[in-house]
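The other protein chains are all here in position, but one chain of the complex has been omitted.
Chain lettering (A, B and C) follows the sequence in which the chains are written, and residue indices restart at 1 in each chain.
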Amino acid sequence: MAQMVAYQIRPGETIEGLKLFEPTLAPLAEREVRIRVAAVSLNFRDLLIARGAYPLPNDRPLIPCSDGAGMVLAVGAKVTRFKPGDRVAGSFFPDWIDGDPTPAKVFGSLGGVRDGVLATEIALPEDALVAVPETLSFVEAATLPCTGATAWNALFVFGALKPGDSVLLLGTGGVSIMALQIAKAAGLRAIVTSSSDEKLERATALGAAATINYRSTPKWETEVLRLTEGAGVDLVVEVGGRDTLARSIASTRFGGSLAIVGGVSGFDGGLSPGAMIFGAKRAGGIFVGSRKMLEDVTRFIALAGVKPAVDQIFPFAEAPAAYRRLASGEHFGKLVIEID
Amino acid sequence: MAQMVAYQIRPGETIEGLKLFEPTLAPLAEREVRIRVAAVSLNFRDLLIARGAYPLPNDRPLIPCSDGAGMVLAVGAKVTRFKPGDRVAGSFFPDWIDGDPTPAKVFGSLGGVRDGVLATEIALPEDALVAVPETLSFVEAATLPCTGATAWNALFVFGALKPGDSVLLLGTGGVSIMALQIAKAAGLRAIVTSSSDEKLERATALGAAATINYRSTPKWETEVLRLTEGAGVDLVVEVGGRDTLARSIASTRFGGSLAIVGGVSGFDGGLSPGAMIFGAKRAGGIFVGSRKMLEDVTRFIALAGVKPAVDQIFPFAEAPAAYRRLASGEHFGKLVIEID
Amino acid sequence: MAQMVAYQIRPGETIEGLKLFEPTLAPLAEREVRIRVAAVSLNFRDLLIARGAYPLPNDRPLIPCSDGAGMVLAVGAKVTRFKPGDRVAGSFFPDWIDGDPTPAKVFGSLGGVRDGVLATEIALPEDALVAVPETLSFVEAATLPCTGATAWNALFVFGALKPGDSVLLLGTGGVSIMALQIAKAAGLRAIVTSSSDEKLERATALGAAATINYRSTPKWETEVLRLTEGAGVDLVVEVGGRDTLARSIASTRFGGSLAIVGGVSGFDGGLSPGAMIFGAKRAGGIFVGSRKMLEDVTRFIALAGVKPAVDQIFPFAEAPAAYRRLASGEHFGKLVIEID
Partner (left out) sequence: MAQMVAYQIRPGETIEGLKLFEPTLAPLAEREVRIRVAAVSLNFRDLLIARGAYPLPNDRPLIPCSDGAGMVLAVGAKVTRFKPGDRVAGSFFPDWIDGDPTPAKVFGSLGGVRDGVLATEIALPEDALVAVPETLSFVEAATLPCTGATAWNALFVFGALKPGDSVLLLGTGGVSIMALQIAKAAGLRAIVTSSSDEKLERATALGAAATINYRSTPKWETEVLRLTEGAGVDLVVEVGGRDTLARSIASTRFGGSLAIVGGVSGFDGGLSPGAMIFGAKRAGGIFVGSRKMLEDVTRFIALAGVKPAVDQIFPFAEAPAAYRRLASGEHFGKLVIEID
């Protein structure tokens, strides 16, 4: 067995801090599974961690990234769910299997509190893994743990959307594009915003029912209302934070919901109580999702034949370049690192 | 039949604008019910309307107040739900019978867009009325339409609380005290805040499990956490608005909820997306409630033998004094105007 | 204006009892809408009524059929939701707008307790109508009121299915085929049974993921389990009644649900408490649906571009032939009567 190699970073070092090292392999615990990682995808959170802008209990060096897929190499003595040769992906919160989230369940996220998956090999508890269907490649499966579970949680768990409902997706980052593809396959009506007409064309090609360039239409909430006959959408997947919240609330129909997923422009600022009360609106913080949600979105992606939009694939040795592409904001869909 | 007498006010005139007049009685429509009003209760909204600080489509003079109970005098030709002699109360939104709220259902609120109930006689659509159980007096029944439906919506519809859950109630205004009494009778654990130790003693007497003086404990969220073994409450009934929201979120457990009911200190300001996401918290605007919710809370109040806390009862001629008592903030529980 | 013509039948007369007559037109009530009917679709219930096998409070002669669509001819003085020229369909229960069903809401079904729609002209309360989108023909819209609302209620209200969930559909009657088409468009996995391989091929063409011939596979529940890796489906849309219930329960996954929609083989017989408990299964009676559910399914059908499967279209004069086709059980999808 070749030596395991992994990236390491200390939160706050910026992308420059990403370094390769050769960790010592600990023996597998009874219910652990060793995996040869085949693909890893990046999330905006990985960039925030590199910048030291994500809330973590300390700044110890860590193996970054939460989202990876690969093949089982070996299993601990009491493992029953998987066997060598199985294709698996890791769940963002290894301890959140199903049910409602609790502080204990969401404490140990991969690539944050625990070491992550940007490595040639990893070991994870068997309960932290989901099976990857044959019809999904490792690259595709690696796009799902954070992004897919978050989109699923927003649309179908918190949002409880039904076929025919409408959803507003802000921008063309990972969660928004994943939500677009899922929404289209599930019979929802998706409206997408971007500052780039070229990206909006790609969103249309992926199934967006309507698009809005927020640069040429800065008061985009009025366009959302126009597109919904004055009513507003059933759900907004809110990733913008401080600078977009007020317009997002205004874009939501009476009695509709905001799934608060991110805060690209800042995690402060806020929702006006008046707009919430007189619109009978709901807002909910979406903290990724459980293994069950990851299983659900994986099953659906496979059943519906959705091909997750991948912006670009980088070799393992060029992981920092993938980070930089993410930082540029020029991507459309997911950035993936493939490991031979 | 004696002449009908009613109060009238133009939004923005302040309490001084309350004047008695003698409206002309229109004949009953087919499905209308004429009611001799026996009791009316005030809500903070009535004060906001008098001050011109409540959102209304225009400032035409109106008969104020949404919450009244009385006896049926006569019914239109096609009325089937009630007959003369029945005891009834009006529902805040006459067109919101049940199901989710819609703009059409909540447009015509009593004492706002439509004329209200501060009158010796009123006529309302039969579908806007609920039966008052024998065990409730008119004064008690008149406390329920806005306050009771709002508390019910917050606790059991949006909040979906189960027995044993904990709820934080801010201050001792109408909704908070009604929620306290309901919570106690429903097996919930209520924590109440106030700036007055004397009011907190009264809250304890009504069943509060714990109380916090927010004057002597300005960082009251830390006390809420201490009282809940570090977890926070399952639900906050948020009536404070701008100045309390951040502490209310901090008082809510991971995965818990804020029922946004009012904004005593301002309807702006807001919820931080970061606190929502990393706490997996939910917030929902509570826009009073449906007739079904009023029926539910009325049925429960009667079954449990709850006696709604009434601060003071004023005669019809002294309605402005009741408004002034409300404006003073010195009350505890509801202010009621009784009509002979 | 030409004279209105309608069919009439006395429950129990059988199809032979269907007679044309010329009712007298009553003037429109304030909130009524007069409609020129363009298309009517049949439901199994219409056959049961003709046979006297459907529970009705009396056997007075009635205008049959619940499902019709057409154009607004005139509106009563206080109608606000529609105007002449609008395209509309009637809702099965004119008094069930939204929210949970109640005895009052479901009392007056069309073509049962109230006169139905098998007529050249009808008058209905404006609240009993839904708008027909431009992209749906009258024939298509006429297939939705009973069948579409029932399928929607079963799949998404009671069933609360999420994309990727699996559903078992028994036979190829109206509800089952409508549920199949909706399920496919909503990203569900549908398994369909029939005694006819030819019908199963048509089901596959409409999007069935798998099919079972229950004649050649009498223990079809074992095939359902095989197709779901031993787990069973998330939901069964149960239309068979006495003779299929036990196999339907056995086909349902642990924790899954049965939407009890009909009882082709008998409304008696039943669910075993043991199978329910040790499988943690749920069953729910589906009593068609509300106007809101009809609006939801209509909106979705239009958005997704679903073309409801129509078996055959008959002219108004040949309505009895449509009934006979329904009685033959040879149809696939809906039987529609078109009115010039």
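Methods note: contacts are C-beta pairs under 8 Å (C-beta built on N, C-alpha and C of every residue); 3 or more make two chains touch, one makes a residue touch a chain.
The shown structure was predicted, so the numbers you read here are calculated from the model rather than taken from an experiment.
Hidden chain, full complex: it touches shown chains A, B, C.
The missing chain, though absent from the display, is touched by one residue of A:27, A:85, A:99 or A:230; that residue is A:99. Contact with the chain not shown here comes from a single listed residue; of C:12, C:76, C:101 or C:133, that residue is C:101.
For chain C, the residues touching the chain absent from view are 55, 100-103, 106, 158, 238, 241-242, 245, 254-255, 260-263, 267-287. In the full complex, chain A contacts the hidden chain through residues 97-100, 292.
Counting over the whole complex, chain B has residues 156, 162-164, 182, 185-187, 189, 209, 296-297, 299-300, 303-304 touching the chain that is not drawn.
The rule is short, and it goes like this: only the chains that are shown with their structure count from here on.
One inter-chain figure worth recording: chain A and chain B are separated by 41 Å, centre to centre, where each centre is the mean of the chain's CA atoms.
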